[in-house]
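The complex is shown incomplete by one protein chain, all other protein chains being positioned as in the whole.
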Amino acid sequence: MAEQAALRTLKEGDSFNGFLLAQEVAFKTSAKGSEYLELKLGDASGDLKGFLWDLRAVEGDLDLVAPDAFLKVKGQISNYNGRTQIRLDKLRFARDEEVGDLARFFPVSRRDAEEMAQELDGLIAGVKDPWIRRLLEALFVEDASRREAFRRAPAAKSMHHVCLGGLIEHTLSVAGMADRACAHYPDLNRDLVLAGVLLHDLGKTAELTYQRSFGYSDAGNLLGHISMEAEWISRAASGIPGFPEELRLHLLHIVLSHHGRLEYGSPVLPKTPEALLVHYLDDLDGKLEAMFRGMREDAGEGSWTPFSRSMDRMIYKSRWPKVD
Amino acid sequence: MAEQAALRTLKEGDSFNGFLLAQEVAFKTSAKGSEYLELKLGDASGDLKGFLWDLRAVEGDLDLVAPDAFLKVKGQISNYNGRTQIRLDKLRFARDEEVGDLARFFPVSRRDAEEMAQELDGLIAGVKDPWIRRLLEALFVEDASRREAFRRAPAAKSMHHVCLGGLIEHTLSVAGMADRACAHYPDLNRDLVLAGVLLHDLGKTAELTYQRSFGYSDAGNLLGHISMEAEWISRAASGIPGFPEELRLHLLHIVLSHHGRLEYGSPVLPKTPEALLVHYLDDLDGKLEAMFRGMREDAGEGSWTPFSRSMDRMIYKSRWPKVD
Amino acid sequence: MAEQAALRTLKEGDSFNGFLLAQEVAFKTSAKGSEYLELKLGDASGDLKGFLWDLRAVEGDLDLVAPDAFLKVKGQISNYNGRTQIRLDKLRFARDEEVGDLARFFPVSRRDAEEMAQELDGLIAGVKDPWIRRLLEALFVEDASRREAFRRAPAAKSMHHVCLGGLIEHTLSVAGMADRACAHYPDLNRDLVLAGVLLHDLGKTAELTYQRSFGYSDAGNLLGHISMEAEWISRAASGIPGFPEELRLHLLHIVLSHHGRLEYGSPVLPKTPEALLVHYLDDLDGKLEAMFRGMREDAGEGSWTPFSRSMDRMIYKSRWPKVD
Amino acid sequence: MAEQAALRTLKEGDSFNGFLLAQEVAFKTSAKGSEYLELKLGDASGDLKGFLWDLRAVEGDLDLVAPDAFLKVKGQISNYNGRTQIRLDKLRFARDEEVGDLARFFPVSRRDAEEMAQELDGLIAGVKDPWIRRLLEALFVEDASRREAFRRAPAAKSMHHVCLGGLIEHTLSVAGMADRACAHYPDLNRDLVLAGVLLHDLGKTAELTYQRSFGYSDAGNLLGHISMEAEWISRAASGIPGFPEELRLHLLHIVLSHHGRLEYGSPVLPKTPEALLVHYLDDLDGKLEAMFRGMREDAGEGSWTPFSRSMDRMIYKSRWPKVD
Amino acid sequence: MAEQAALRTLKEGDSFNGFLLAQEVAFKTSAKGSEYLELKLGDASGDLKGFLWDLRAVEGDLDLVAPDAFLKVKGQISNYNGRTQIRLDKLRFARDEEVGDLARFFPVSRRDAEEMAQELDGLIAGVKDPWIRRLLEALFVEDASRREAFRRAPAAKSMHHVCLGGLIEHTLSVAGMADRACAHYPDLNRDLVLAGVLLHDLGKTAELTYQRSFGYSDAGNLLGHISMEAEWISRAASGIPGFPEELRLHLLHIVLSHHGRLEYGSPVLPKTPEALLVHYLDDLDGKLEAMFRGMREDAGEGSWTPFSRSMDRMIYKSRWPKVD
Partner (left out) sequence: MAEQAALRTLKEGDSFNGFLLAQEVAFKTSAKGSEYLELKLGDASGDLKGFLWDLRAVEGDLDLVAPDAFLKVKGQISNYNGRTQIRLDKLRFARDEEVGDLARFFPVSRRDAEEMAQELDGLIAGVKDPWIRRLLEALFVEDASRREAFRRAPAAKSMHHVCLGGLIEHTLSVAGMADRACAHYPDLNRDLVLAGVLLHDLGKTAELTYQRSFGYSDAGNLLGHISMEAEWISRAASGIPGFPEELRLHLLHIVLSHHGRLEYGSPVLPKTPEALLVHYLDDLDGKLEAMFRGMREDAGEGSWTPFSRSMDRMIYKSRWPKVD
């Protein structure tokens, strides 16, 4: 893909010529009875509304202009009531091969991908319990495709860390807090906690789809990520000769119970201190990220974000300043 | 074990000499300050209270007289306020080897074990879908120890079919109803439903302990039976070259969702007609058995059984007579 | 009503001239300030959007053009973005008398009405218990207007079997399953179960309105169908000299408890095996129908139906093929 | 029954000779192996524990000494740890005919029965709406046995107004408050409200048993009082030629909805101001009575009553004094 | 503000020239690409839709045309599908000073403000307990700004009494009912009850904002009205030398518990008869007002109001006529 301007940088009067991801596509009829096309187009920097008033300006098959397709578009930026729009002159479907690095069209983690991967490797290498370290290596290091998926997947479809790299970012953040918690509560088994944290959402790599828009895979809808990662852990453990059964049970227990309540999809309640801790720190990290992101993204005035359905509340944006 | 009278057949004035399972053991002090022993002793036919007024009549180590131990006892049957009791003259701990067939000391299914095993084999042999039949054979036929466990396990610790052989009895009953349902709703895939039924509680063989009193194993408490059987199914499927992934997902989905609600321990809701049916028929069969058993076992007068905590209600015992 | 084409058969370019039911009516203003009319028009085969761009083309009183009215319309079929529409040239209100058989404008059961009525009669005739048979005859056979209503009513406003004839279709389906269940669980009293099934939703004939769009009657909103049918049963029983009080209580109990939980509108929980069975089979049948219908009606691609609010989930459409 | 001392008046050292109701009966064995009888005996003024140390002192059939039986007893009052007891010398079963007025052995309303009956008659006579008055007369005045039952029944088994006459006492109290509320909210239809109040618990006369200990009848357990009174109202209305259907629906609605929530056993929510009012005032009156009674009956020190399971809280007994 | 016609009085063809409150403001684009302005404009008598087809007709800064702003508008009334609209010719932002008495633009209580203030003063003067009267005077009489706020505030944002003066109207209505209840239940401490009623929603004066549209203040969102009024009561009590601690606790308890359930925001359950009564009468009054208002405001045909989200039901509008 040749260089093209990021949507966030465009101003009224600019021309734009490049690839964009079609997030929403609607054919509409005007009162005069003529049809037009209203689109929501995006790249990683943001999105804007697009209008094509004359459908004859579409090159090629109109049926390919659909959600999740890449489009090659050309048009003029206008400003309407404070929001940027694009009036399209030309539009055609684009094959993925033309587009280049697809990741440039999705929200991505604010942390550097390579740095996160190295941090993960370091955490695994630092595990002292040989059985646990061996299991983590089998799951996170030796299986190249899972390793790749874990770096790329979002942490959720809509709740928190909804971006490429969100899963590893969230996992590392919980791991960091878990490390601190194990220093604070010395009776906790740090290696067990760390393993629980790294494994707790591993199944999201297969539960979610994130090649285009974020959604659930068939397996995700039918089984859920907890069941999938539980199977992977068992399989990996059975590939390590002599892997202790009690350790396998404890790790599976942490993973199965990490949603904390049956009605949130955990088939068992956390029954060990390590399982309890993983549940709390996972939940806390997701909710803090959602709060801070909600504050960052809300450009509106006033002290409150809009009502957040996932949090079931508005967030108070006003920050009491820190004293250094 | 030499022949000994079944507890249910004993009458006031009988002598008894034989082995019994100690279900409850309590050392008590009389107001005079002397210690005595109050026991609940059972065989497969029932149980009664036992009293040993002089602890010196215990042979050997007193500490071995504990719940779940077999005891060799000798005493006289008395009748107290309508209930049989035994006044013990002698008592000693007994090793399992002395006792012979342990199954004679636990409640057992009312159906014949061999007949049930053959019915199960017949159901599996009748499956037309080769992949499904192959999977069921791997789990129920070829693995001798699982096969044995499935014939022996109870269906639950306290809700329904609480007896040796209860698991297979319940499973076959649900399978029978499922067969009729598939004839009634022709769009259902019978082989899929049948496999779901046979597999839905297979994990109970490892979730519960039933060598002595019925309880939960460590793995049962940490993982639950659904997670265990899900792993077994996946493992068995991966042992069958070419096993279709979509079929594996569907079978796992039926098993994972069969409790019907998240708060009852299913991590996903039933999302296919086959999964929905297995959930309803399983639930119905357990509750009907609990109702009918509650009626049979309640010798009391009046139209109502005692309040059943598991059903959260009393059951109306009065039966409107059938007309033939 | 003269013959007119079914909406489902129309193609772009066709003319249409006939009666249609106005399901939705909206007067809108175009940006130019002129008013137009947007309608949703239906017959039993389906529905389509209609547009009338010039209100002067309406003959007669504009106020009569309202939801649930029949309209005589004339126009041209066009195709817009894959969906059929009609551009109206003429439109007027039509009196019911002009329209002929109103049933031609509503969704109807897929089963033949006469065949269902005969099946119902056969079921009642097959009841061996004379008291029960007598009661069913009083309610379903001798009262001609109730008999007619039971053949015509839908089973629900929005959950399942939402069509004319839906009530009897659903009732017969549950009765068929109940028959099979009584063969499977021989301790059940089949006549009692069958009566419970036939009676369980009888009150829907008065709870719902279904002359035009489906809704709730005043009595339905104020009392609910369970209370209404309970009264009818008591009244019918008191019309049969010597009707046994215990049987009356048991039948009322089955009907009152058939929603299975207080929070679903049953004032008592099912406390007999017969009541429990009727609850489960009723619930199962409604949900299975909703699932299968959801699959049939969803023409969309992908493995999943849209989110169903009544089921609180999406349904997996992909069917594992049966092996014969 | 000859005059006998009320239990509440007995002091240590008194002799007692008379009839008492056996509320609880337990045969127990002492550590020495001898059997004795422990009883809870009551009259309307209260109850005490009784002990019979020698079963040979029982005249006649021991099996008749059972809960809910009247006993003729003779013994000495002792005082044990602050509570009165009776050491029995003689005891025999007594037939009801010997005992005289059974009502002397149950808790009774603190209000005079005759006065309450007259107040009820006055309320009904004061209803201005002729249809409503006619219906109330049919149910409360003309049916002598229902009239008698309504004067005698308790309002509940365990929640509030648990005494003979409790139902009419509670009903009149709610009626009094309802009268005041109708004066305050002039848009309310007072006759409708009053009828709803008088009818709302009428079914308790058949739901509860109160000849001996208070409990539920078979019909009560199977149908609940709401369903029973709904049927009675409909039947009475159909006995009044021309009774308006809309009024019948409204009255039934008030009665059916008066528990206020589906999970409390009302099949519909209150949907009119009159229905809402009846629900609130009924609920309030029951809870206030339970609170005030809890305070009166709690002789303990401290500011709090014991934990009340029905209220799910302790009640603060300390009363801020009124200023006149 | 010069005299201007109330919106409710306008008819098709009228001209209008005056100030209105902008409740909603939307800039829209027509299919032709031209922008127009769609407004919801209101005064105390009601609201209507306004359209300005040519944005050049706006005088001054367009950004000031925003929700909650007053606008000076000029236009013609038209009638569209039964609803009045205004087609605007001119429009400009108006400063509050121009507008005059802002209260003329909001819904106001149907009761006279002065009369309500006097009724409140009378209630307080009638309190016999000197401590309680002293406290009420401190909070309602001596603090002029709180006194003023209490007269002006609405009772809620959306549930009931949503109008200026709604808080005092609701409070007085509950107080009236409480007075009657204390006459009916003589064990209640009337002064305590009355104080609880007057104080129970006092914090709404600070929880809500009601200078323009009704909403929540920052403090309201962060603390809730219960916490705020609890603090005020404590502060006022500590300003009265010798104020009895037990009375302070009891008053705070009534206020803290008046929502009746923890999940409705009360940190404690009502544990005294006075607290229980205040909870019930407050809840009842709010719901009755919402019901009666719903009936008054619903001009639609049929027996039912639209579904009320706050009541979770439709209300039956049909009123059984009173007989005098």
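Note that the chains take the letters A, B, C, D and E in the order they are written out, and that residue 1 is the start of every chain.
The definition used in the following text is that a residue touches a chain if its C-beta (ideal position, glycine included) is under 8 Å from a C-beta of that chain, and two chains touch if they have at least 3 such contacts.
Bear in mind the structure is a predicted one, so any value in this text is a computation, not a measurement.
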Touch partners, limited to displayed chains, of the chain removed from view: A, B, D, E
Missing-chain contact among A:Asp14, A:Glu35, A:Asp89 or A:Asp129 belongs to A:Asp129
Who touches the missing chain here, E:Arg133, E:Arg152 or E:Lys271? E:Lys271
Which of A:Leu192, A:Ala206, A:Ile226 or A:Leu252 sits in contact with the chain that's absent? A:Leu192
Tell me which stretches of chain A touch the chain missing from the display. 128-130, 173, 176-177, 180-181, 183-185, 187, 189-192, 246-247, 250, 253, 269, 271-273, 276-277, 280, 283-284, 287-288, 291-292, 312-316, 318-324
Mind pulling the chain D residues that touch the left-out chain? 30-32, 34, 36, 53, 80-81, 303-304, 314, 316, 318
With the missing chain put back, which residues of chain B would touch it? List them for me. 27, 29-33, 35, 218, 221-222
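Everything that follows uses one rule, which is that only the chains that are shown with their structure count from here on.
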Same or different residue numbers at the chain A/chain B copy interface, by half rule: same
Could you check which of B-C, C-D or C-E has the same interface as A-E, with more than half of the contact pairs identical by residue number? C-E
Superposing rotation of chain B relative to chain C, computed on C-alpha atoms, to nearest 5°: 180
Distance in whole angstrom between the CA centres of chain A and chain C is 43
Got the chain D residues that touch at least 2 other chains? 218, 221-222, 246, 250, 253, 271
